[in-house]
Each structure stands twice: as C-alpha cells, then as structure tokens.
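Note that one protein chain is taken out, while the other chains of the complex remain in position.
Chain lettering (A and B) follows the sequence in which the chains are written, and residue indices restart at 1 in each chain.
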Amino acid sequence: MRARVLVKPKAGILDPQGQAVQRALPALGFTGVTDVHVGRMIELDVQDPARLPEICERLLTNPLIEDYEIVSADPPAPTTASA
Amino acid sequence: MKFGVIRFPGSCDEVDAQLACQRVGEAEILWHADRDLRGVDAVVVPGGFSYGDYLRAGAIARFAPVMVEVAEFARAGGLVLGICNGFQVLCEAGLLPGALLDNANLRFVFRQVSLVVVSSDSPFTRACEPDRPLSIPVKHMTGCYYAPPELLRGLQERDQVLLRYAPGHNPNGSLRDIAGVCNAARNVFGLMPHPEHAVDPLTGSIDGLAIFQSIRAAVADRLAV
Partner (left out) sequence: MPTVSPSDQRHRQLGLTDGEYALIVQQLGRHPRDTELAMLSLMWSEHCAYKHSRTTLRRLPTEGPAVLMGPGENAGVVDVGDGLGVAFKVESHNHPSAVEPFQGAATGVGGILRDIFAVGARPIAVLDSLRFGEPTSERSRYLLEQAVAGIAHYGNSVGVPTVGGEIYFEAAYEQNCLVNAMCLGLAPIGRLIRSAAAGPGNVLVLLGALTGRDGIGGASVLASAELGEGDAAKRPSVQIGDPFAEKKLLECSLELLESELLISLQDLGAAGLTSAASEMASGGGVGLDIDCDRVPLRELGLAPFEIMVSESQERMLCVVAPDRVAEVVAACERWETRATPIGEVTDSGRMRVRHAAELVADLPVSILVDDCPVYDLAPTEPVGVSLYPAPPATLAPDASAAETLLALLGSANLASRRLVYEQYDPIVQSRTVRRPDEADAAVLALPTGEALAVAIDGNGRRVACDPRAGAAEAVYECAANLTCVGATPLGLTNCLNFGNPEKPHVAWQLTEAVEGIAQACRALGVPVVGGNVSLYNEAPTDAIYPTPVIGMVGRLPDPARAGRLRFARAGDAIALVGPFAPTRAGSEVAKLSGHELAGPLPIMQTAAVRDAQDTVRTMVNAGALHNAHDIAEGGIGVALAECCVAGGIGARVALPAGLDPFAEALGQGFLVSGPDVALTGLAIIGRVGGDALELEGVLTVAVAELAAARDGGLARFL
C-alpha cells in the first residue's frame, strides 16, 4: 500500500524557504500569491497503514516544529500523470 | 577523567573534539554501532553530518545503537555535551528541549562569534568567567534554535539557557539569540558554536577551553564525592 506523507512547518514557525519562494514570485510576474510554505513529501509502501501515524511521529517529522498529513493511502497506488 | 567522543559515519569534527578533550583529560572515540560507552566519564556528541542528515539534521542518528547508551548515561546523571550536529541529535533524541531549524538566510554560515555566558551555574560553564564573552566559531546550516513560547519561558525561568550570541552576533536567526541550552537536570548541554575549535592559539582563540575545563572540574567533584 502506497502512502504519501506531506510534512510542512508548523504554523507560526519561521519558514525561510517559504518566504524565499514568496518573495521570488512577484519578480517573475506571479502576483497575488500569499502564504507560501515549503515542506517535503515522503512516499512509502507500507503493509499496515495503521502504523503510519507512529512512523510519522517517531521518525518522519519532528512534532515540535512540523505538522504532517497522510494524503493518500489508497490501493492501488495512483501513478503520476506521465509527461 | 576520560571523555568518549561518538563517531557516526558522517561525523566531521570528532577528531577535533577528541583533541580538545585531550587538552584536559583522556579521550577516546566511540563507534555509533556499538552499544558500549566503555566506562567514560563524559560523552561528547560531535559536529558533522551524522548519517548525512538527509531527513532532518540528527533525525537518524538519534536511533543509533550508541545513543541508547547515551540516553541511559544521561538519565543516570552522566555529563553529555552536544556540539553543532551533536546538539541537533540530542534535541531530536529528546535529551534537550527545543529544535534546530535551517538558518534564517538558508545558507551555511562559518563565522567567529562572540558569546555571552548567561549562566555559569552548570557543569559545562562553571569555569567561565562571568561577564567575559567567549570568542568561538560557528559553522552550520541548521542552527536556528526554536522552542515554542511556553517551553521558551520555562527554559529561561529554570536558567537553562547557558549561552547566547552577543548582540549583533546571532548568525542564524535563533530565538532570543540562544546559542546553547541544557536540560532541566543540567547534565546535558548542547550548543551550536564549536568550542573544540577554540582551544589552540595557533588555530584561533582559546575561549572554548573553558567548556572542557568545566566538564573536567565537574567530573572531578563527582569522583571526589
């Protein structure tokens, strides 16, 4: 079973990467974009999705500074649209 | 007394730390995969990139076999010093409060900084002269200290912030200029600056020696009891 874990900085935590992207956008002509946050995506094939929260809390994230979201744990694994 | 310096596969400053420890005592390298502290009197978790730091700095290292022993050693009151990556590892392991984020400017920073000794009431800073700032280098990518507000308040109330960057010297955006914190029991200390790189007048300042001298004195007191 394939799961995707999205990890992002907790609300209110300094997110210099997000700020850098947010600052860069207007220079490229993309106005009207606010509140950019940069996190990471972790894709895993797991046998027991029930253990995912524990995996997230013990290793994949640092709960003090990061939130996570398990966005997809559906079989069969969805494939990305190929270019 | 004998220091043990942990070596992870990606450690970079373990030999530097060993050399610094040897200025005040004996020091040997402890291998990350061994669950054995070999009877050392104090443990140093050194700088570097432990396991490549790929997930988060220190995130994988905290699960190293040797860290089980380090946690046990700390719970029993043993002195543990985490420098730079070692600080990150100890925070990830829950042995120290707070977390370290990427530097505010997202760049690696090397700089000789001035540090204020906030509290010399610890086994790690007792040899520091009050009111005398320490000149010690920093070199890191992930050194911005963070703790949520209530935790931060607690740290200050319990005098756990041992070192701050002097005004104008905060190199990474750390909250309240925090450069180093200890745990509530005051036997585990982590700092981003590198005291092991400030022990020889040939290669820089010697202000870092005070940290190692403090540990030696604290261990000597304990052994004397």
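The rule is simple: a contact is a pair of C-beta atoms (placed from the backbone, for glycine too) under 8 Å apart; a residue touches a chain by one contact, two chains touch by 3 or more.
Note that the coordinates shown come from a computational prediction; the quantities given were computed from them, not determined experimentally.
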| item | value |
| --- | --- |
| Candidates B:Arg111, B:Arg132 or B:Arg153 - the one touching the absent chain | B:Arg111 |
| Sole contact to the chain not displayed, among B:Pro9, B:Gly154 or B:Gly173 | B:Pro9 |
| For chain B, the residues touching the chain missing from this view | 9-13, 15-16, 19, 33, 47-49, 51-54, 107-111, 137, 139, 141, 194, 196-197, 200, 202-204 |
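FYI, only the chains that are shown with their structure count from here on.
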| item | value |
| --- | --- |
| Whole-Å gap separating chain A and chain B, where each centre is the average of the chain's CA atoms | 30 |
| Interfacial residue positions of chain A with respect to chain B in the complex | 13-14, 16-17, 20, 59-60, 62, 64-65 |
| Sites on chain B touched by chain A in the complex | 55-56, 59-60, 63, 92, 98-99, 101-106, 144, 146-148, 173 |
